[in-house]
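As you look at this complex, bear in mind that one protein chain is not there, while each of the others sits in place.
Then we have subunit A:
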Amino acid sequence: MTTKREPEAALSVLPKSDGSARYSYAGYTVTASVNGPIEAQRRDEHAYEAHVDVIVRPAAGVGGTRERHLETILQASLIQLILVKNFPRSLIQIVLQVEASPENDYVNTKLMQASLNSAVIPALLQTAVLALLSAAIPMRATATSAIVAVMTQDGASRLVAHPSPREIEAAQSVHVLAFTSQDGLLLAESEGDFTVKEWDDVYDTAKKICCKSGATKGEGIEMVLDEQEDSGPDMRQFLRSALETKVAADLHWK
């Protein structure tokens, strides 16, 4: 099944940009390029901070309202991570190209243009963070993101982490959450009907996925098996190992 696959990442894949990354997980493949700090256009210039420009390009066709919506969501999250005050009057440009998205055989995707495509947000955010790290843009923290769906079966609700497109289609509500590496909530986007109690459960589940670090894993073998079953890979550990490879290659002469 595509959704339970391990995430993959490659850094500095584009030779001409300042930083770039390609990331694939759960059927999505996204390539990001980051350029900056560069000269901002006069109308984008802020006197005291850098302007962060996020551009999302879909897998097919040109971007529309849906992509603009994704851009505003990502931009609001990324300016919290980047130390924008370090580069006044400049521009940091992040271009995210979706290369592949999982197919849902049951639904004609062209018809759901109007709704928010929340399943792609974790992949976009993760790629953006990797590309920013590759471009050596000073940041406050790194971030990890997760998507959780609330499914209703026979009157009882059930949480599904990293749901497939089919599950998202059938879900009561879908939630995208992102956490910084200091365990702060960075992004919370929800779609559908849900209660406060359900949201709290979703928050706990997402926090467990995003914030578990390699250190807590050593507590017991049973626990480790347990966790891996429902919450997928350790995103923080993944981020670290991806960077470890890149930094080791960069500093091979040390």
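Following the convention adopted for this analysis, contacts are C-beta pairs under 8 Å (C-beta built on N, C-alpha and C of every residue); 3 or more make two chains touch, one makes a residue touch a chain; residues count from 1.
Operating definition for what follows: contacts and distances are computed from a predicted model.
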| item | value |
| --- | --- |
| From "Acyl-CoA dehydrogenase/oxidase", "Ribosomal RNA-processing protein 40", "ATP synthase subunit a" or "NEDD8-activating enzyme E1 regulatory subunit", the hidden chain's UniProt protein name | "Ribosomal RNA-processing protein 40" |
| Candidates A:30, A:96 or A:135 - the one touching the absent chain | A:135 |
| Contact residue for the chain not shown (choose from A:39, A:103 or A:204) | A:39 |
| Residue of A:118, A:164, A:180 or A:205 touching the missing chain in the full complex | A:180 |
| Contact set of subunit A toward the excluded chain (per top definition) | 12, 18-19, 35-39, 81, 83, 86-90, 133-142, 180-182, 239-240, 243-244, 246-247, 249-254 |
